[in-house]
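Here the complex is missing one protein chain, while the rest keep their positions.
Labels for the chains are A and B, by order of writing; each one numbers its residues from 1.
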């Protein structure tokens, strides 16, 4: 009855209209008299609302990919902008397609074939009900298609995080190969351990929306990539560290705001229903953690650098968001402020550590934001939410770290010794936009620069690395 | 009473409405008599959900206008940016107002006065219930106001498509006159043939969200405009074709992402309810077609140009989106991947064809994206969805082509021989920003350019066209 009605609400063809109308007549007269099962039920109405919410969350997560593209290109140099945009447009597309082909069924295998570590439900996506390409109602209070597309939007995120750390020096073709495997297999198999009902889920590990499953997985990939690639030319000179500022802070700020905006879907949709209590609590904790992350980063960076640092507060907001993601549905507002504030402090310390002490060159701070704060957020669940075990949270963090690092090492070294990983020195100096794509991002301004005697698109950096 | 009714009515024709209403009245009376005025009903709840969904779709379609503005200005030169932004802000405003004054009642006339080709329900909008300016529940499971505003957001799109193809050389006042008539009358009368219940609807022609009604209508206008205006100065020289790259690829990428984002409302809202099965299927097909469009365009352009081409994959995403629009609610995921992939191939081939062979100068590729892929998407419905006839789809495509081309010819020639269509050579060289608006888009950087001896704002192109 429910199926009949929902089909009907759609857009009936003329052909079916008469039949439907007749049925409706009958149904209305006979059913409503005793008033049961007469039309859509309360459950249908709530199902409809849940499904709306999940699709709203889906398009919000989608726009995070523009957020990543803007943030990453804003924080790097003009000569590599086309390259970065190309990567980010590609990643979302590759992510959606690989998720349709293998990812969804690796992450939610239903049954695990290798212990609770690995399962696969077959290639492609298809509604369990099958017929006519339509769907059955999934367990979560929304449709099978909604289930797929919401998760698919998440999938590409992990690879995008890596993108930022390896920016301005990785070969585009190599990165595309890495991304395809990382997003299609590594992320999804790892994800199955918790969200697919695998061994970590069985242990009681908790990661609401992916501080670990998405952000630290991406962050570990970013760390491995940045180490294997080495720093950008000109970054670490004999004379000391040379900061390489991003070419457009408005673009970076647009990126941060869009990420925060999209995070309402990332966390809000992870409730997996429109449960009023939970989704509104999640909005509050997410907002306050981001705001507190800004304040934490502002205070520490102002103290350390003696100046209010815009790039640090942008990363502070993201740090707070990553930090709250593991427990956004179980924290009080006050806990979320504390978690966000500490994340804001952590990201500043971590950026300084990787930049100055570890000398790992991460152009956008992806490792500090996603790995460090992803770990923090996951552990914070074990600290602030009494119902979860710190030890289990730690086991989860370590397990994801070990698995992802091993996979990333295999992938990056495999690519390095086959197709090569890094562009040539000449190309890096010239910029990847001309080298890889033959297309400047700002030709009117970059050509001018040359006309005016500048060397922006071919900086004669004194490379001593 | 009324509330109960509309919750589950799709979109019946006027003809059937009376019958349905009567039947429902009977059914309802018998049911609600004993529990009348008990509070909101299930139908109210579903009505509320549907209405929310349609308004969400409305604001998503709205933001597509920022997408168009960004894409078009990013793909053209800095010296014409103010002009392009001015056009795009104007178009959405003109579109909303003309749709309120005449458009809505031309597109949904209720009764047709000239066969099934033309109808008009009077000037202005007003709730059928009238009193206090408030509304009655419309047939479609949402309010009259929602019906109007969702459709109004669509209306301006067709004119915006034209804008891209005639950019960098059309007079602003002439374009505004063209847009007003194109969006107020041409688009709406054409639209009435299908969505208003006209002759093509009666024939069984199918165009879910407007591959033909919106995109190819805009695309035909773009084609006519680009031909009548002729190419930009300096584009086709005796020495051969000179590519004119866009001045800001980040702006273009922002435009593409926002269009994709908004397309979830464009297609998602065209379900005309929040039917869970349909809206979630539409999200899947729309996403996969866009992703496949990127891959198709990437592969073909990489083969042809030997380089990964960013502007091509941006257009590839849009091509996939335009392609799936006609059948987003009736395709399987696999069909949507195929349709999107072919659209991605088509757009690359088409851009090359118009640029190098036909020598029709279309600065942003609007004709290739919207006309070519709009036709492809409409025909694809006849190929991939067994319930629709390829022949009927073809008839629809041709009918819209003939009508729109004739109207566009009349409009463009009428304007050309009265107020003039194209700016002067001096103005075109100087840029329309200074010529038409007296206002540079990037004064800090463009002034510098001049200080540095550059000539960006007044390029001394060797014009040989």
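Here are a few things to note about the model shown:
As a working rule, a residue touches a chain if its C-beta (ideal position, glycine included) is under 8 Å from a C-beta of that chain, and two chains touch if they have at least 3 such contacts.
What you see is a predicted model; the values in this text were computed from it and never measured.
The chain not shown here is touched by just one of B:62, B:108, B:220 or B:354, and that residue is B:62. Shown as candidates are B:96, B:159, B:289 or B:369; the residue that touches the absent chain is B:96. When you scan A:200, A:274 or A:372 for touch with the missing chain, the hit is A:274.
Hidden from this view is one chain, which touches subunit B at 3, 35-42, 44-45, 47-49, 51-52, 55-56, 58-59, 62-63, 65-66, 69-70, 73, 81-82, 85-86, 88-90, 92-97, 100, 124-126, 133-135, 137, 142-146, 148-149, 152-153, 172-173, 248, 251, 254, 436-445, 447-449, 451-454. Residues 42-43, 45-46, 49-50, 52-53, 56, 60, 77-79, 245-250, 253-254, 256-258, 260-261, 264, 268, 274-277, 279-281, 283-284, 287-288, 290-292, 294-295, 298, 305, 307-311, 313-314, 317, 331-334, 337, 442, 445, 448-449, 452-456 of subunit A touch the missing chain (whole complex, contact as defined above).
Just so we're on the same page, only the chains that are shown with their structure count from here on.
Per-chain CA centroids place subunit A at a distance of 30 Å from subunit B.
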